[in-house]
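Of the protein chains in this complex, all but one are displayed in their positions.
By letter and in written order, the chains are A, B and C; residue numbering begins at 1 in each of them.
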């Protein structure tokens, strides 16, 4: 698959759980996660995000996050990676679900972004 | 606390994880969850939702959910309970975070609902 | 045209058998436009129904339907659980007064519409229940071929409710899985000849 999805959350369980939810509708989309801090606390880790980028088999990635500070770490990680990352300020669960279902159906990125627009809440 | 929060998700980990995230900013708000089906699959269970209503120490509850079918089970559970339930069609993580942080700060329900309005995406 | 308890049991046992047989196909229909679990969901629900009704006696069609509703609500796990559950709850209420097919099907339809906040042409099971109710209410005979055609009509629709709605235009070209299972249910009903 040309595109992958990365889920960043302050909580490990949320990141894992969202992956479970969306991989159900998109068996072929590579999905990796970065949840919580390195010592499993509530927070985000730039290193975990970098690893989620690296471990994702796709070179072009759609990235989703929960709260603002996750975005800051995402943006730092984006500065350090060679992959092409698209960062969306949409509702984490609902936005990543929509995008992943559409990716699985072979939808073009432009069209996916049109469908994501109403979910922009940050 | 006069108000409680109930989190309903198709995935047990998401429900638990969201509870972790929001209880961090709201130590005094009673939060209960209903995640996944009775046999721990992806889905929702009206019985789990009823239990989340019952187990919540508050009599007036703000309820949040992820995808549409969770809402249907929520609405059935609402028909069966004596508690007063407010159901919000907002982004699950972002909406429940906002509402819970405001509840903790003692904000009136009307004012909370004003702040939830821009997060309505369903 | 009024359903007896025996006929209702036959109906539900036939539906159970059909769901078991078509489980994989229903989940396959649910894969491109959903999460691929509709067959498993329905099988879980109907297995519970089968276990609860096959050896049990029911004083009325209303009691039987109430049991079915509760099993579907608690076992299915997907959107189809509250939808079929509400359909049977509403049929249970109606059956206390009338077990005429047209009254039962109309009650089920109203329940599904209420629960799903949906209407026709949204590519859901409603697109099978609604034309079915319409034909019965105008006292027309409904054949299995008619029902097949209701199911088939969902293929060209754009989904605007349920998981398939996330796909928008991309949902076109696929039969709705809930429409298909509703087709099985209503064909089994027609077959009992009430």
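Throughout what follows, contacts are C-beta pairs under 8 Å (C-beta built on N, C-alpha and C of every residue); 3 or more make two chains touch, one makes a residue touch a chain.
Since the model is a prediction, treat every value here as computed from it, not as a measurement.
Under the touch definition stated at the start, the shown chains contacted by the missing one in the entire complex are A, B. Even with one chain removed from view, chain A keeps its contact list with that chain: residues 37-38, 41-47, 67-69, 72-73, 75-76. Contact between chain B and the absent chain runs through residues 24-25, 97-98, 101-102, 105-107, 115.
Everything below uses one rule, namely that only the chains that are shown with their structure count from here on.
Taken together, the touching pairs cover every possible pairing of the chains. If you tally contacting C-beta pairs for each pair of chains, A-B comes out on top. For this pair, chain B with chain C, the centres built from the Cα atoms lie 30 Å apart. Centre to centre, using the average C-alpha position, chain A and chain C are separated by 37 Å.
The mean-CA centres of chain A and chain B are about 24 angstrom from one another, to the nearest whole unit.
Among the residues of chain B, those in touch with two or more other chains are 42, 67.
Contact with two or more other chains is made by residues 35, 37, 163 of chain C.
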